[in-house]
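Up next is chain A:
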Amino acid sequence: MISIKGLRKKFGPLTVLDDIDLDIPSGQATGIVGPNGSGKTTAIKALLGLVKPNAGDILIDGESIKGQWDYRKKIGYMPQIARYPENMTVSELFEFIKNIRETGETNKDELISYFGLEPELEKRMRTLSGGNRQKVGAVLAMMFDPEILIFDEPTAGLDPHASVQFKNMVHREKEKGKTVLLTTHIMSEIEELADYLIFIVEGQIRYHGPMKELIEKQQEQRLEGAVAKMMAEVAA
Partner candidate 1 sequence: MWANNKITGLLIVLLLLLSVQLVQSQPVVVSSGSSIKEGVSRAEPGDTLIIEEGLYNEYDIKVDKPLTILGDGDVVIDGNRKGFILVITADDVTVKNLEVKHASTSFMEDYAGILIEQTDNTVIENVTLTDNYFAIYLAKSTNSVIRNNHITASAKRETQSGNAIHLWYSKDVTIEDNYVTGHRDGLYFEFVEGATISGNVSENNIRYGIHFMYSDHCRYEDNTFRNNGGGVAVMYTSHVEIINNRFEDNWGSSAYGMLLKEINRSKIIGNEFYNNSVGLYIEATSRNEFKHNTFRQNGWAVKLMANSTDNIFTKNNFIANSFEVATNSMKNYNEFNNNYWSHYEGYDLDRDGIGDVPHRPVRLFSILVEKQPQSLLLLRSLLIDILDAAERIMPVLTPETLVDSQPKMTKVS
Partner candidate 2 sequence: MKTLTILKYQWKDLFRGKWIIGYGLIYLLMSDAMIRFAGTGPKAMISIANIMLLLIPLVGVIYGALYLYQSREFTELLLAQPLDRNTLFWGLFGGLALPLAFAFTAGILIPMIYTGMVLSAKFQSLALLVILGNVLTLLFTGLGFWMGLKFFENRIKGLGYALVSWLFLAVIYDGLVLLAVFMLGDYPIEEPMLAMTMLNPIDLARITVLLEFDISALMGYTGAVFNRFFGSVIGIGVATACLGLWLGIPLWSGKRLFNKKDF
């Protein structure tokens, strides 16, 4: 259970997160949607401790993350734009992160073969294609079998085949009882993967609840339509 309480973040004069209260249920997949610049990534970064909030707190399993770092053992994170040390080889990178986390990886080899990364293992990061970098990011996020998985625009750089592979993998993880948090622009992806939906606009939460309820409430067949309607409401 991740609880966000009164979270507020400003970058200079710009309020990015404005007094957010949220409960993200365990063992479920939650999708965060919202227009560009609405604060999705900042919320995730605050959860990871990458961004320090101006006010408010985040609790994971009832414990505040303020000034803490050990809780990140429970989290696997796949960033939106994956940047890695360019001179490292893929296997060096895996080994390195393993040493940093000081925990044994459980399903690294399986993930590598699942994403077909074997031929890339001894290549330097800078020589990898964008798609393969994303796959490396996915492996890094999942290889330690953490309780919480956070994906920021995970399929943005993946080809359709890899994208399907990825989504299947997320399904599997969800079935294992993982808490999954993901942001994406692609509504069909949310529909496929998420149980809950968080809709953020200009740093404020406009909707938070089961996805199905939103679709019913907006009297739409598909999420895309429901979200579009909601955006129009906000604009009006």
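Quick note on selection: all candidates are chains of the complex that A comes from, given by their letters.
The definition used in the following text is that a contact is a pair of C-beta atoms (placed from the backbone, for glycine too) under 8 Å apart; a residue touches a chain by one contact, two chains touch by 3 or more; residues count from 1.
The structure displayed is predicted, hence computed values, not measured ones.
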In-complex contact of chain A, chosen from 1 or 2: 2
Residues of chain A that touch candidate 2 when the two form their complex: 11, 45, 48-52, 69-73, 75, 77, 79, 83-88, 92, 96-97, 99-102
